[in-house]
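Contents: one structure, followed by commentary.
Omission of a single protein chain aside, the complex is shown with its protein chains in their original locations.
Labels run A, B, C and D following the written order; every chain starts at residue 1.
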C-alpha cells in the first residue's frame, strides 16, 4: 500500500470519533486501487443478481454468473472496493482474502414480491462481515417509505455493532414509497434530504443517485427559490448534495443510474466529479460489458475523478 | 466550573433517587454557560436537518451545514448544552470533548414519509451516548398518537439504561395524532397533561411547546372552569405547566415555537420566564441567523431567564 | 413493626410456593399502618395524573401536584401501602425509604390517545422497582380486550421476574374492550371472571371494581340462575368475587368506584367489608379532599375493615 | 412407586432421543396412580376457571373454587397427573410437592375477549414449571388458525427449553379458525392431521378430541375413500388417530368432550380404549360432580383403560 496522503488524512479527521479499527478500514478503502490517496473512490457493486434476477443481470455477459468474475474485475480495474450480498462475498472471501476491501451488502430486496411498502430484508450481519474479512457493511434505506422506522432502527443496530467491530458503514439512500412521487425519487431537494438522513444516522459513506432538477416538497421549494440555491446543472446539484452531507465532511458517492452508452456514462461522471462528488459506484454499466471494456470504463471513470482535484 | 449554588442543590434534591452519575451530569448541565448556577437553562438543539431537511434548515445560513458550526455556536453563546442526532454529535464529539454537555437525540422523524401514526425512529442508543461522552439523551414522545405504547415502552428501556449509565433523560413531549385536534396540540390542558406524562415516565427534563389558551378535552375543561385555573396569559399558562410537572419539582423548558422576529421571540421568552419556566430550547431561531446575531439572541434569552429570579 | 398475627400467618400460608422475599414483602404490606395484622388492607393509589391528566386529578386539591403530598398522606393516614407510576415513586423513594411499602405501577394509559383496543403501556420494570426499594409491582389487565394476549404475556414476564426478585404482584383487573358491553364491565359474572383470571395469572393481590347486579354472558347467566348464586346485595356479590378468587385464598381488594359523597363512599365500603373483601384501594376520593378530611376518610375506611372481622 | 413394567419401558423406547430427565418424568407419569404400569393414563385437567369463567366451572360443585380440591381429587382418585394454569398450580405446589405429577398449562384463553384468530396467551413458562416442581408443561395449539405460526413458534421455544430442563411436553391440539369449518373441528381427517402436527412439533403426549365421522378436506377425502380407511366407529377413528401419531409411537390421549351423563361418558371412554387410545383427560365431567361420584367416575374410566389391554 502506498504511503498515506494529506487529503486522506484530512478526510479521516472528519471521522475522529470512530475507533482505530474503523479508521483503518476507511483508510484501506481510500488507499486501494488506481486512485488510492486522492480521496476519491470507485466501487464495483454486484447485488443485481438478487435485486433484478440472474438473467437480467448476467446474461449479457455470462461470465458474470460466476462470483469470482466480479471480485477479479474489481481488482483488475483498480477499484477501491467490491460490494455484494452474503452469497457472492462468501464465495470469494476465503480465496481473495486481503486483495481488495470487501463491502458486505447486508440487506437486499428481490423483484419477485409485492411489498406493502419499500423495505429490504436484512440478509446478513456484522458478525458475518467480520468472519468474512470485510472492511465495511452496506445497507439500503428508503426514505419516504412508511416502513422507514423499521429500516432506520435495523440500521441503528447494525451501525452500532459495525462501529464497535471496526467496520465502515456505507448507506445506500434511495427515496421511495408513499411519501414521494416517482419524480420525487430523484428530485434535488429529496436527494439532499436523503443524504442528510444517512449522515445523521451515522453513515461513514453515503450513496445516492445523481439528482435531477425537479423540486418535490412544497416547503423545501420555497426555500430553494428564496435562497436561490443553484441547481441548474448536474455539477451544481451534486455540489448541493455534498454540502447537505455535513458541509462536505462525509463521503458521498453516486450511482451510475440507468445511463448505458459509454459516452453518456462518462459525461455523467464528469458532472459528478465537477460537483465535488467523492466518487462513483458502478455496477451494471461495468460488469455487463466484456471484461476488457469494463476495465477500460472503470479506469476512465477513475481517471475523471483523479483529474477532478 | 464555578462553585455550585443553593438553587442548583435545591434542584438536585428533587432527583435524590438518581445515582451520582446522573446527578453529576445534571449538575454539569446546570453549571455550564453564562447562566450557570441560576437553575435556568438555555439549550441549542439542532435536529432540523433530520426533521425538516437540510436546505430548509441550513440554507438561510449555510455555515450551518457543517456540524462544527452548531456546537461552536452553543459554546460561544454560553448555552448550557447542545442537542443533536447521532451524525451531528459523532462529527464533533471527539474534537469538542468536555467543552459543553452534549444531549444525544436518540429518536428522529423525517418529513419525507407518511406514517400511519406519529412515531419517530429510534436512531441511536444509550451505549452510543456513553461512547460519545454525552451527558444526556433526548427522546420525543407524541402523546395522543395511537402508536403511544410503542413510544412509551421504547422510552422506558432507554430511560432505565440511561439512568443506570449515569445519564440525564430529556423528553420532548409533543401531543400529536388521532387523539388530539390540530388546536389541541398546543392547548393548555393538553400541554400540562403532556408534561405530566413525561414526568411520570421518569424524565429529568421535560420540553414542551409554549401552551395556548385553548382547552381541548371536555372533561378537563369542566375542571379548569370549576377550579378557575388562571390560563389567560402565557405566564399563567407556563406556571400551570410547571405546576403540572410535579409541583415544580421537575425541570420544564419550552421551545421557541414558530416565532421569527427577534422581538417576538424575546417577548415570548419573557412570558416563559415570568411563568417560572426553567429555560428555553431554541434552534432555528438561533442557527438560521448570522452567527453574531445568533449569539446575541441566545444571550438575550439567557439574560431574561437570569433576571427572572 | 408489631408482632405478626395468626390471621396474617394464615394468609401467608396460601402463598407457600413463593420465596421468602415475596412473603416478607407481603407480610410488610399486611403489617403496616393502622390496621396492621388484621389481614385487611387500605391502599392509596395515585396514578390519575397519568390516567386522567394533572388538572382533573390535582386541581381540586393543588397540594397534590407535588408527589411528596401523597406518600405523606398515605403514611399520615396509616395506610398499608402507596401505589404510583415511576415518576411519582422516583420523586419520593429516596427520601421516604422504608417508611411505607411502595407499589410501583408498571403500566399506564393516558386519556389522550385513541387506541384500537384497551391496552396500557409498560412504563417501568421490576428492575426499577428493586432499585427504588418497592415492595410490589402493580399491573393493569383489561380482560375482554382483543389485545389481551399482549397484556397477559407482558404480565407473565413481569410476574416471573418480580417473584424471583422477592416482590409482590398486584393486578388491577378491569374488563374492557370489544368482548364486553359497557354494562358488562362491572357485571357480577364478568367481575368474578376478571378476578379468577388475575389469580390464575399468578397475582398475589387482585383489585377489581365493586360489581353490579348485571349478568353479561349468556352461558354464565344460565349457571347463576340454575345454581341460584346470591348476587342481590353488594355484600353477596363481593362474597362471590372473593369465592371466585381461589375460594378466598387470594387477597382481593376493591376500588372506590365513582362514588363521591363521604356517606356513599363509606356505605359502599361497608358493603365490601360485609362481603369479606380484603380491603380497599382509594385514590381520588381521598387525595382530592383537603388533607385532614382525607386522613379522616381513609381512617374511617380502615375502621370499617378492622371491625369487619 | 411400583417397579417399572415392560410396557412402560417399551413406551419409553420411543422417546430414546430425550434426556434422562424427561424420560424420568414421563416414567413418573406412567407409573403413578391406580393404573400405573399399564401404559395408560388418566389425567385431571382444571383450566376451565380460566377458559370458561369461575361460576360456569365451579358453581355446580363449589368445593372446586378452592385449588386444593382438585389436586386432592386427582390424588384420591388415583389419576396419573394433574394439569392446571399457573395460579392453580402455584396455590398447591409447595404443599403437595411430589404427591402427584403436575402439568403446568402454560397457555390459556378466556372467553371474554373476541380475538381476530384463535390463539391463547402464553401465561407461564418452563422456568416456572421447574420452580414449581412440575413434571410437564401443557400447551394448546389451534391448527387451522391464521395465527398458527405464532403458536407453533412459541411452542418450539417452550419445547426446546422444556426438553433441556428434563420436562415432558403435552400438546392439546384443537383444530379451530378460518381454515376449518365448525364440523371440521372434530372431523376425522382433521383430528388425525392435528395429532400428526403435534407429534411433528415434538410433543411427547398429544391430546385431541374424540373424532367424528365427518371428512373435512377434499384432497384428504379422496384418499380416505380410495384407501378405504375404516372410520365408521369411534374405535376405528381412534385407531386411525393413534396410527397418525407416528404409527402409535407417541402417546395420544382424548378429552371427554361435552358428554355429561355417566353412561355416555363411560361408553365413549370404552370406544376410546377399544381404539387403542393411551388414555383420557377428563375435567368438567369429574370435578363438577360431588367428590365421591367424581372419584368413582375417574376410577371407572381407569378400569376401562386397564382392562383394554
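A few comments on the model shown:
What we mean here is this: a contact is a pair of C-beta atoms (placed from the backbone, for glycine too) under 8 Å apart; a residue touches a chain by one contact, two chains touch by 3 or more.
Computed from a predicted model, the values in this text were never measured in an experiment.
With respect to the full assembly, the chain omitted from this view is in touch with A, D. For the options A:19, A:111 or A:233, the residue in contact with the chain missing from this view is A:111. Seen from chain D, the chain kept out of the figure touches residues 14, 16-18, 143-146, 148-149, 152-153, 156, 160, 175, 177-180, 189-190, 192-197, 199-203, 217, 219-220, 223-224, 227, 229, 240, 243-244, 246-250. Where chain A meets the missing chain, the touching residues are 49-50, 52-56, 59-60, 62, 65-67, 69, 85-88, 90-91, 93-95, 108, 110-116, 119-125, 127-128, 132.
The working rule: only the chains that are shown with their structure count from here on.
Under the contact definition, chain A and chain C share the contacting chains B. The angle needed to superpose chain A on chain B by their Cα atoms is 70 degrees, rounded to the nearest 5.
Separating the CA-averaged centres of chain C and chain D is a span of 36 Å.
If each chain is reduced to the centroid of its CA atoms, chain A and chain D end up 58 Å from each other.
None of the residues of chain C touches two or more other chains.
In terms of which chains touch, the assembly is arranged as an unbranched chain of neighbours.
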